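A single protein chain has been omitted; all remaining protein chains appear in their positions.
Read from first to last, the chains carry the letters A, B and C; within each, the first residue is number 1.
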Amino acid sequence: MPDDRITDLPFQFHADTRELLERLTAFMQEHVYPAEQQYRDSLAAGDDRWQIPPVMEEMKKLARDAGLWNLFMSDSALGAGLDNLSYAPLAEQMGRSLIGAEVFNCSAPDTGNMEVLWRYGSEQQKKQWLEPLLEGTIRSAFCMTEPAVASSDATNIAATITRDGDSYIVNGQKWWSSGAMDPRCKIFIVMGISNPDNSRHQQHSMILVPVDTAGVDIIRALTVFGYDDAPHGHAEINFDNVRVTADMLILGEGRGFEIAQGRLGPGRIHHCMRMIGLAQRALESMCQRASSRQAFGKSLSDMGSIRQLIAKSAAEIEQARLLTLNTAAKIDHDGNKAARNAIAMIKVVAPKMAQRVLDRAIQVFGGAGVSQDYFLAHAWAAARSIRIADGPDEVHLAALGKWVIREHS
Amino acid sequence: MPDDRITDLPFQFHADTRELLERLTAFMQEHVYPAEQQYRDSLAAGDDRWQIPPVMEEMKKLARDAGLWNLFMSDSALGAGLDNLSYAPLAEQMGRSLIGAEVFNCSAPDTGNMEVLWRYGSEQQKKQWLEPLLEGTIRSAFCMTEPAVASSDATNIAATITRDGDSYIVNGQKWWSSGAMDPRCKIFIVMGISNPDNSRHQQHSMILVPVDTAGVDIIRALTVFGYDDAPHGHAEINFDNVRVTADMLILGEGRGFEIAQGRLGPGRIHHCMRMIGLAQRALESMCQRASSRQAFGKSLSDMGSIRQLIAKSAAEIEQARLLTLNTAAKIDHDGNKAARNAIAMIKVVAPKMAQRVLDRAIQVFGGAGVSQDYFLAHAWAAARSIRIADGPDEVHLAALGKWVIREHS
Amino acid sequence: MPDDRITDLPFQFHADTRELLERLTAFMQEHVYPAEQQYRDSLAAGDDRWQIPPVMEEMKKLARDAGLWNLFMSDSALGAGLDNLSYAPLAEQMGRSLIGAEVFNCSAPDTGNMEVLWRYGSEQQKKQWLEPLLEGTIRSAFCMTEPAVASSDATNIAATITRDGDSYIVNGQKWWSSGAMDPRCKIFIVMGISNPDNSRHQQHSMILVPVDTAGVDIIRALTVFGYDDAPHGHAEINFDNVRVTADMLILGEGRGFEIAQGRLGPGRIHHCMRMIGLAQRALESMCQRASSRQAFGKSLSDMGSIRQLIAKSAAEIEQARLLTLNTAAKIDHDGNKAARNAIAMIKVVAPKMAQRVLDRAIQVFGGAGVSQDYFLAHAWAAARSIRIADGPDEVHLAALGKWVIREHS
Partner (left out) sequence: MPDDRITDLPFQFHADTRELLERLTAFMQEHVYPAEQQYRDSLAAGDDRWQIPPVMEEMKKLARDAGLWNLFMSDSALGAGLDNLSYAPLAEQMGRSLIGAEVFNCSAPDTGNMEVLWRYGSEQQKKQWLEPLLEGTIRSAFCMTEPAVASSDATNIAATITRDGDSYIVNGQKWWSSGAMDPRCKIFIVMGISNPDNSRHQQHSMILVPVDTAGVDIIRALTVFGYDDAPHGHAEINFDNVRVTADMLILGEGRGFEIAQGRLGPGRIHHCMRMIGLAQRALESMCQRASSRQAFGKSLSDMGSIRQLIAKSAAEIEQARLLTLNTAAKIDHDGNKAARNAIAMIKVVAPKMAQRVLDRAIQVFGGAGVSQDYFLAHAWAAARSIRIADGPDEVHLAALGKWVIREHS
């Protein structure tokens, strides 16, 4: 085992990764955790929840200056140039704070959208949209899910992208377009049916739609267990005869599913990495709380039932972490498709694990745990929503079950 | 089995109860469910979330005129005069809507506070506070939990109630005083230490403190997950040398625990009854949603995994319902103390069951399930907080375990 | 609540039931529990495990003399004449011992077979087989499940019952014919296809086959987690051109499913009642063990984690008991078909609950728990097998889910 091992894991991280992780960890301690309350207060105090608390832009500048920027980007010309396994411990670290990823320009849905543009975008698309996204000067949203259909089956998606001369016309109702309420959000990637006569997985396309295009109507912000997640928000958006030039189409007509696959693999595991971080922080908080409170004549930390909650949480986190790292390594080594079993597993495992650990932490914190005074309740809501986002658990389990059966029979 | 059986249960409800339930069910259908969205919209639209949506007072008037009023009150001179078993199906029915109980003047914490005043209050206290509470013209809060100590062990409570001549002086910090943000809230029942030299369970008293007394400072509203539960709210309150006349003390010095016991028994099971109703409604919603959505070429209602979610939910609801009814019957027949095992069981079982069923329903609804468009996410947050309120699960399980061991060894 | 209430339940048992339960409970204490070890030793010592330990026939005589006989039989001319709700607490009591039910001539599969003969048998069939079964002088088996097909779908059953002149010829392979190894077993009820051209649920018949008929070959005894369940056993049986007279057919050709439905409803809940008894006894044993053992300087009964196991077990038992009673009452009041949801629920709930409680008790007992020194491991195996017998959990959940969805959409 080489000296540059940075964790207790046998997974061998490069010295570079180790160095990044150390700096990132220090940055989180120095800047991010202390800013959390200020960030929340700033949102709570203002008349308009849809403004960016200044502390965020300040931190972004610091992070960029420190070279902790675009860490997710595997193209070293554009970002850190890390593979998934190397990015994993960094994403875990950022994920410990709900405002962490954005500081380092590594937050969803921008990361996925940048990947799409980087992999499938034209030079012009890259210049116009990828560059400012990488700069962190604009943000983006991804418009896929629709209120009227079970979007767990993406072939249900019914919005239309219709060729009309040199333009495409987009019509449809989308929701759960996360980040679309953000005042810095300038561009949407929209999925819709362009070629209804093609075979089932060749009917859809993805197209770029600038936020200020005529016919785009952001109807409202959806809430996640009461949280509006301002200033980013989850928007319901109406596209009413929205006309964009034909060069806004990404990759080509009927290639929407191909893009979605490329986008979702790493995206799913980025979420999982962050979930590990959230759960780990909840575990640490739970330990501290248990040590600081007394009931029935003894410290909570001396109670058998509390120790069990903590022991189980530690074991579950460690397993999910190892599965995440292993999945990252498989993607790096064998590609998204060969890693599909592992991706499906971790997509189901990590958010549920995080939910359980957060729930236990909330229980140990009592009333404080469900309140705005700690990150626990908000983090729980985030974890809960990930069990639905990018495909509900049931869809991943069904696919995984089918693949495993096929392998062994 | 008599003809007046109103459910499929062997529990025999009186003809009176049956008649009340029928009318209550009709009232819910006709007035309450249709008003839910209007109630939410009214809160969302206003500048001030701490105002009562007019539809609530309209419904209250209708309910009172219909004789569906104070159904919880077992004293027939003051309310419906029902025992707990008879009240249970009514509370379940009201509990189906998060705004249901208030319509019938049956919502916490008023019900518990009215019970306290009815059982333990002086004639003057009854006249001044119980009467308007029964009228529904004022509301109340219960100030027990404190931010600085593990309130799961009520002997930790540190606020002080100190005799000073003809007055008591109240000092301390309370939180999770639910309903205290409500503009109609006029009176608090506060628990604190009055006799520090007494034995452990005789040190505390309860005292009435009018909201507008000098030194009472409502600091802020706590959130439950992202919900502020306006217009009632969960307040953090500072009591700084708050002086009230000595006749505001309830029952006598050092009798706080005695009152708390009397208050909590039925209160706990009222919560449970309502949880059954919420879960039952979630089950029904889940069935309807599953029937109306298609994915992967078939209705969700035809999928084995969805049917399992629904089947398990139905079985869990039915078991919790029977346990609630049985507990109610035991309280009625044998008293709070003899029923303590059953009360501890249902306190742990019902909210967890509701959480599970609501979680499954949310999963079936997908993104809609976590949003403001359905009652599911808000109901889940309510169920979650009940696993902490009135004693966390761990405390009840520890006590129950101790009692069961003692019985059998 | 009347005076003759015998439990803490609101379910009102008749004075007659109460009196029976008292005598039955005393009989269990006096005769059955003390004989358990003797019964096991008798089997372990002999050369031949397929002989009845004499203590069993002694107890049967005592029980019969005491009027504790055929308690399951709802026809008061033939047995106790109790409805299901009245029988439930008696079956729970018998179920506390793995050898309990047989003592009172109330053990499966005889009870189900007697019900079949009583409901659907001809006068001659009753005289020849029902009478000695009711006397307890012979025993019987039920031959339904087959090794070659998924018998969870009973339409898969492939044995044939072919008319040939005045006879029927039975061919096929059966297994899990419980009790068929018992030396007192004289008669089989066999299910097979008689009318392959009928519609799906009218193809099968049931027929009586005496054990000593030519062509009947008991191949071997199956084990359940290592237990051969001697002296009753679970047989694999080959039927090779077994010829019986035509009057051995029960009810009529193609009516096998009709009989199976009538047989299985109450049979399923009898199993459940007994599971409640086993679990309750495990709970009591666990409490006693926890109180009598010390580790790490304190009694197991003072450990938080042990108290949780016990508290959860008590709550789960009580819920399953109430659901069983409620199901019994529904069957009595509304019939098997109207009670199908409740029957499916309890069939899934009770064995899983018993498994969990027994597993916890085993854990508290440590090595002793998995051994032959206590009833726990054997009882666990029995509970486990019931999750497969009479339809696996998955089949009941799927049906229940379908019915519940239909009700609410």
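Note that in this section a residue touches a chain if its C-beta (ideal position, glycine included) is under 8 Å from a C-beta of that chain, and two chains touch if they have at least 3 such contacts.
Everything numeric in this text was worked out from a predicted model, so none of it was measured.
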{"item": "Given B:Asn238, B:Ser305 or B:Ser409, the one touching the chain that is not displayed", "value": "B:Ser305"}
{"item": "Hidden partner chain, touching residue among C:Leu85, C:Leu130, C:Leu251 or C:Ala381", "value": "C:Ala381"}
{"item": "Given C:Arg23, C:Arg64 or C:Arg293, the one touching the chain that is not displayed", "value": "C:Arg293"}
{"item": "Residues in chain C touching the chain absent from view", "value": "145, 147, 149-153, 156, 175-176, 222-228, 293-296, 300, 303, 305-306, 362-363, 366-373, 377-378, 380-381, 384-385, 387-389, 392-395, 397-398"}
{"item": "Residues in chain A touching the chain absent from view", "value": "1, 8-12, 85, 283-284, 287-288, 290-292, 301, 304, 306-312, 314-315, 318-320, 322-323, 325-326, 329-330, 333-334, 341-342, 344-345, 348-349, 394, 396-398, 400-402, 404-405, 407-409"}
{"item": "Residues from chain B at the interface with the omitted partner, ascending", "value": "303-308"}
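In the analysis below, only the chains that are shown with their structure count from here on.
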{"item": "Self-contact between copies chain B and chain C, residue sets same or different by half", "value": "same"}
{"item": "Approximate Å spacing (C-alpha centroids) for the pair chain A, chain B", "value": "37"}
{"item": "Centre-to-centre distance between chain C and chain B (centres being mean Cα positions), rounded to whole Å", "value": "42"}
{"item": "Set of chain C residues in contact with two or more other chains", "value": "304, 306-308"}
